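Please read through the structure below; I'll follow up with questions.
All protein chains but one are shown in place.
Showing chain A:
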Amino acid sequence: MNRRLILALSLALAFAVPLSLLAGRVWIAPFSPMTGNAALILMELRLPRAVLALVVGAGLGISGAAMQGYLRNPLADPGLFGIAPGAALGAVLSFWTGYAASVWLLPVFALAGAAGAMALLALVAGRQAGVALFAMAGLMISSLAGALTSLAISLSPTPFAMGEIVTWLMGALTDRSWREVLIAAPLTAAGMALLLTAGRGLDALTLGEAAARSLGVEPRRQQALMIAGVGLTVGAGVAVAGIIGFVGLIVPHLVRPLTDRRPSSVLMPSALAGALLLLVADAGCRILPLAGGELRLGIALSLLGAPFFLGLLLRMRRGLA
């Protein structure tokens, strides 16, 4: 069942990637001889952007699936660990200090923020590694990073910096180049590898923490895999694209009914579906005629995600009633 789903999603991606490359303000006709401009647009603008959408989407999808498995909660989202807000805080500080002017430093700051959040999470959750305590620690870090981000915005040195920060926080893939791909791809790949390794432990956690331990899962190892895996994928994603919400929440839900519902079975399909969703959404943002520029990807996904989330809540309420 799973193999077929992965194949179908891969095929969908194989169709969607070339299509998304053609779409945009300038449409590129696939079968006519390419002019110099078109080649430039394709290779230097759209291709890196598409690859980045795939990388960031896959990272968000798989870390959402892993988080839901780890917390045994279908409403969990990668943002819950506080890693995305931590990365955002790092990026905001790079704007605040003016270091964002150097193209490499913004992602470096963001990754440092993500690493800081990861370290704090490991420290607070401590040796006992209970999942509930861990989630609370993540929530605390999340709100702390959020508050500090707001503080940075309110104290921003210039209105220009404030504008930059606010725009960046909305999340987008516009004007990204191969440089961002180079930063995000290896980190995301490493994080995904860690999360795939965590799959067996996530399956065992289906039966609760005590049963999982009785099945040979070591809680501290599992926790370390989760922190590092989610930290690398989400940290890398935020570093190059800003905050893009809801992908990690929605995608595992869409995918889960098509699998045997074991957390490990949801991981890889969620990565592929996340990549597909972000690619299509980003192409949509590019095409949509909007005065004053493009619809920001982060906003578009939140607009899509909020009603989806509401629907999910209503369905759960019916289930509980």
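Just so it is clear, contacts are C-beta pairs under 8 Å (C-beta built on N, C-alpha and C of every residue); 3 or more make two chains touch, one makes a residue touch a chain; residues count from 1.
One rule holds in what follows: contacts and distances are computed from a predicted model.
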Absent chain [UniProt protein name; select from "1,2-phenylacetyl-CoA epoxidase subunit A", "Iron complex transport system ATP-binding protein", "ABC transporter permease" or "Glycerol kinase"]: "Iron complex transport system ATP-binding protein"
Residue among A:Val217, A:Val238, A:Leu267 or A:Ala283 that touches the chain left out of view: A:Val217
In chain A, positions touching the absent partner: 72, 200, 203-208, 210-211, 213-218, 256, 260-263
